[in-house]
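Comments concern the structure below.
Removed from the display is one protein chain of the complex; every other protein chain stays in position.
Chain naming follows the written order as A, B and C, and within any one chain the residues start at number 1.
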Amino acid sequence: MADLTTNIGNLVMKNPVMTASGTFGYGEEFSDFIDISRIGGIIVKGTTIKHREGNPYPRMAETPSGMLNAVGLQNKGVDYFIDHIYPRIKDTDTNILVNVSGSTVEDYVATAEKVGELDKIPAIELNISCPNVKEGGMAFGTSCESAAKVVSAVRKAYKKTLIVKLSPNVTNIAEIAMAVEGAGADSVSLINTIMGMAIDAEKRKPLLSTITGGLSGACVKPIALRMVWQVSNAVKIPVVGLGGIMNATDAIEFLLAGASAVEIGTANFIDPTVTIKVIDGINAYLDKHGFKSVKDIIGQLETK
Amino acid sequence: MADLTTNIGNLVMKNPVMTASGTFGYGEEFSDFIDISRIGGIIVKGTTIKHREGNPYPRMAETPSGMLNAVGLQNKGVDYFIDHIYPRIKDTDTNILVNVSGSTVEDYVATAEKVGELDKIPAIELNISCPNVKEGGMAFGTSCESAAKVVSAVRKAYKKTLIVKLSPNVTNIAEIAMAVEGAGADSVSLINTIMGMAIDAEKRKPLLSTITGGLSGACVKPIALRMVWQVSNAVKIPVVGLGGIMNATDAIEFLLAGASAVEIGTANFIDPTVTIKVIDGINAYLDKHGFKSVKDIIGQLETK
Amino acid sequence: MRKYLLDLTVSGNEKLSGNYILMKLTSEERLPDMLPGQFAEVRVDNSPSTFLRRPISIHFVDRDANELWFLIQLVGDGTRKLAELKKGDIVNVMVPLGNSFTMPSLEQQELLLVGGGVGIAPMLMLGAALRNLGYYPTFLIGARTKKDLLQLDAFENYGKVYMTTEDASCGEKGFVTNHSILTQKFDKIYTCGPTPMMKAVAAYAAKNNIDCEVSLENKMACGVGACLCCVTDTTEGHKCVCSDGPVFNIKDLKWQI
Partner (left out) sequence: MRKYLLDLTVSGNEKLSGNYILMKLTSEERLPDMLPGQFAEVRVDNSPSTFLRRPISIHFVDRDANELWFLIQLVGDGTRKLAELKKGDIVNVMVPLGNSFTMPSLEQQELLLVGGGVGIAPMLMLGAALRNLGYYPTFLIGARTKKDLLQLDAFENYGKVYMTTEDASCGEKGFVTNHSILTQKFDKIYTCGPTPMMKAVAAYAAKNNIDCEVSLENKMACGVGACLCCVTDTTEGHKCVCSDGPVFNIKDLKWQI
């Protein structure tokens, strides 16, 4: 049994496997299938200052080795989360993180402040990369200036571990990561979904109500892996890698590319026990190759 | 039998199906399998002013529903093309286009000029988007200024149909398309490959000699389709759509999204007869839905 | 209700008339409790175009044989792959998912179960459950043509069966809402089938002040209420078809009927 603990800033995780926001609900949805306290961290659904109904349906389309979603940050708002959901989940024996989303800097700050008061939430993931909302969302994550602006503001208001989730829909993700690092982020996570589209040729109509949506799943892995590698070569803060991780081998690839932890998203839909398999698989890999700790493989890709 | 002819600037094509550069050689490689003169257009391998050996190997890695390549524009240079290859292929009864690549504006211009003198080459595809070469290549395609600069220069030197191939590795592909349109392009084609990466977890090494490479195949289709739709809503010049087209339905989706023609790349490796099946399939679709001409479906996506 | 992730063994996979299969799955262990209206998320192996699971209603649970039945219409790659499975093959399912049809609270109710096309799937389990509670439900089954009328014998075990076909090849001609049985009085209607059919049934129910539950479909990813992909519009805003549904009372939906 290797040492699986890993750190993201001040956040200590018992293993490097978290669940990606929007794909694992509040954890409870999966507790019939697995012991969710075994997971390194659970990042709950994107939370905004106010209740959001999200986009009209259809919101999902299947694509080769992947899927598009257009959920659009449906959630009941941070106050509802604090009053009704937090009490239910706060005593889960793992790190519960809130994915904080917004349309304006003020919204982000207000939401982060409220979440900052919750004892059992040790970190937030600031979502500046959601492609499924018209205002704000991804726009913040596609330029260095706006990314730095929102991160600086939240940094002032939020004292615990601040992870910033980056958008892959950019020319140079390493630059954005550096801007965010400069603005005080403790960590960056990537990638959020890639903007895509699907069409019903017979009906000559888009398959999603919003025409475009966010692509996730196995198909995006090569792109996500490349970005994680680029970003971890560019910043000093720890990187959380995700995008298309379906099994332990995929997760190990992200660790080798420089991620200090990983998140699993779409794969939960295909196998609700995948997180446990990935944790066990990483352990088996470390044992097989004679590594004592997961930290021994982080960033250890040999590129001559 | 519907009318399949389509136009790209002054270029008249008997049907909207071309083969993508770098995936169909010089056409000859596939002539045992199909009558290549049935194809609407053949875009030959990326051609540079001088001979290029390309990247070391391994150059290919398979990914979920796709592949990465790191060929790096291996070719014998434009003079060799003119002397040895052009004479062999020039009388094929279809449009032969040359994909012109380069590292400097001067190289692009010099290559385009030489190709411009070839009677039987009615158009070039200017590749400002190759992610597999260190200097130039993709760099030109990732900013409006550099894209406009190289296109303006080539436009002055090349009088026939000028198609500019765009990179998907950008924040806003519509802006680049508009810059290229402003600089005098007759058409834009998209997408080139998306930069990706693959790792051998057991060996802890990259699977490609160049670490990163270009992703193509079915997995990129949702992204390509979204970009074609964005670009065709932004420019007036005709758009050539490609990226992950595996069958006639995929091709029809690109036409509906606004492409006046399509290119088929990676799918040729899986089924060397795919181009013919796509042409026949488009025809069958038009007949079934009562369209007299392929032009009746271009851009006809209903988005309310 | 507790959900399970199970590897079940195909004990039968019969091709029915039309384009349907009746798949029976079994297990060494006792199958978990399931309610009428619930569904399973079924993994389709070896289909390159089937990335996500496929939601399939629980058609019937044969407790004696310890068998779970699916009635499946072959529409695409995933369902066609399921049709190729042979006795002894393994199918991975998440089950049981979703809410269920509400059992009537009063005795002596006249209950109408309307199924269209493959929408009859949950109606068999529902009919059996109602019969078990002492009701004698009426089934009204609509199909395009005779060969799309399935499992009639099975339905007859639990109640009276009436049919419509669009081409008059069996039962009365037309749509279910044209059937003469609707002149009788019903206390509650349960329905599953194509949306236009369900809306017509709902309109009939609303007009006649009959309590009515419909089983909806939508594109699903997770099947457990985690991803919010499968929502439908309700009077309380977006609700998940997979976890708040698939069964909804029409008074909670925002259908224009």
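Some notes on this structure:
Criterion: a contact is a pair of C-beta atoms (placed from the backbone, for glycine too) under 8 Å apart; a residue touches a chain by one contact, two chains touch by 3 or more.
Treat the numbers as computed from the prediction; the structure is a model and nothing was measured.
The shown chains contacted by the absent chain are B, C, with contact judged over the whole complex. One of B:Ala110, B:Val150 or B:Ala218 touches the chain omitted from the figure, and that residue is B:Ala218. Contact with the chain that does not appear here is found for just one residue of B:Asp35, B:Glu62 or B:Glu302, B:Glu62. Interface note: of B:Thr212, B:Ser232 or B:Asn268, the residue touching the hidden chain in the full complex is B:Asn268. Residues of chain B that touch the chain left out of the display are 22-25, 29-30, 32-33, 45, 53-54, 57-67, 69, 71, 74, 217-218, 266, 268-273. Where chain C meets the omitted chain, the residues involved are 46-48, 81.
To be clear about the criterion, only the chains that are shown with their structure count from here on.
Touching chain A and chain C at once is no chain at all. Geometrically, the chain at the heart of the complex, using CA-atom means, is A.
Centroid to centroid, with C-alpha atoms defining each point, chain A and chain C lie 36 Å apart.
Each of residues 65 in chain B touches at least two other chains.
In chain C, the residues touching two or more other chains are 48.
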